[in-house]
Structures are given as structure tokens and as C-alpha cells.
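Apart from one protein chain that is not included, each protein chain of the complex appears where it belongs.
The block that comes next holds chain A.
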Amino acid sequence: MQRVNGRAAVVMGPRGVIDLHQSGSAKAMLPRVHDTAAEVVFLNTSGGLTGGDVMRFSLEAQAGTRVVGTTQTAERAYAASAGTAQVCVDLSVGAGGVLDWLPQETILFEGASLARETRCEMADDAQFCCVETVVLGRAAMGERLNNVHFSDRRVVKRGARLDWIEPVQITPQVLDARASAVTLAGQRAFSTVVLLARGAEDGVERLRSVSREGVTAGVSGWDGKLVVRAMASDGWPLRRYVARILERMRGTDLPRVWQ
């Protein structure tokens, strides 16, 4: 039984939009921005995800194109009576292109079942930045999740080669062990920011000096990868930290929906 089915796809070239498709409850908006990079804002108009929903976003930055992709609001995954909500994000960056995929956080509610796969194919000399922030229930509401099935897989191919995989899976077994210093260390929100580009690892020191107020975080860089991993007791301090990191990393303002 399918409740929501949406697909929004945008292809951007150096001089602007080349192709735009939207159907179902997926929308893509192109706000006018005064920046060298075009901005594409994706939206799920159904207001959230539940079992059986299928949402597809795709964004292509052609050769020599700079694009920032984001989402209008936080994505919410609600209790699923049956089935799993699926989100597929297909990204690509052509030669010399720059793509920043900066969706807002994903908030999971008790009973949620969500499988998300974000794939990116980038040219060897392209630049790709990606953030994912996940919040397991809202601290202010005293929510404590026990029954969540969440798979969040990010796969990046650089040239012909597999370059980055982040295969997060949160299950009731993980939530049982949430106090563990290995799994969630008792925290409710976690985030990974990754920058893939030639020489990306040179940015390590610059990001280590970003204030970590309210979060536990580490920065690592190697082989054209710059990775920031952070956790916090709730979504808000993490969101602020991620915003500080992205501002330092990108040297430009965040999309307006983030502000």
C-alpha cells in the first residue's frame, strides 16, 4: 500500500537549468541566489515519510558547474504500520564541477522504518561535499526511541573507483546498546560531513579549530577526503556545529533554508 510516491530531478549546467522534472509529492525549487553556485531546494510536500513511501531526488552538476542542493525542511520519518519508506538520492558531478549536498536533518520517530540511499558519481577532478544529520527523537518532547529500523547508506564513486561508503544502520539492538561508548554514547543526534576533492585533507587543521560547543566531534583527513564526525545530546547544538563547519569549509553562506 503506497502512500506517497515522488520524484524530483534537476540537471544543472554552467549557464543554469538544463532539465527539471517533478512528480507526485516531490518538488524542486530554484531560488534566485546571488552566488556563483546555483541552488536547488528539494521538498517532500507530503510532510513526512512512513512505510511504503518512495521518494526520489536527483541532482546533476554538469562539467564546470557549481551547484548547492538542500532540502526545504527537516525530513521526518514517522511510525510505519507496514513496510519501509524508501528515499533514493542520485547525485552526479562532472569534470571540474562542484556539488554540495546539504540536506537538513532527518528526524526519526518511534516505529519509523526508513531506508535511504544516497549515491554520487563524481569526476576525478570534481569536488563533492555531503552532510547527513540524524536525530533520534526530540529531546524537548522526552522522546526515547526503542523501535526504529533505519538504514542510511552513502556511496560515492570517484572516476571509476569506489571512494567513500558510509553504511549507517540503526536497529532496536543498537538502541538497546545506545549507552555504549561504541554505538551512540547515550547521544540522540549524530552527523557526518565529508568533503571529497583533490587535496581535501589539507583542511583538517582549519576545521579542528571550529568551536565544538555542545558537541563531541573529531576531524580526519586523508587521500582526498576530509571527514567531520560529530554527536550531540539533541539536534540543535549539532545543527549549529555543522553550520559552523560548513561555513568554514565552504567559505560562503549556507543556503537560506538553513538560516
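Odds and ends about this structure:
Everything that follows uses one rule, which is that a contact is a pair of C-beta atoms (placed from the backbone, for glycine too) under 8 Å apart; a residue touches a chain by one contact, two chains touch by 3 or more; residues count from 1.
Convention: contacts and distances are computed from a predicted model.
As stated in its UniProt record, the chain not included in the shown complex is "Urease accessory protein UreF", which appears among "Protein DltD", "4Fe-4S dicluster protein", "Urease accessory protein UreF" or "Rod shape-determining protein MreD".
The chain omitted from view is touched by exactly one of A:42, A:78, A:128 or A:164, namely A:164.
The residue from A:180, A:211 or A:252 that touches the chain not shown here is A:180. Mapped onto chain A, contacts with the missing chain fall at residues 151, 153, 155-156, 161-171, 173-174, 177, 180-185, 187, 190, 201, 208, 216-223, 227-231.
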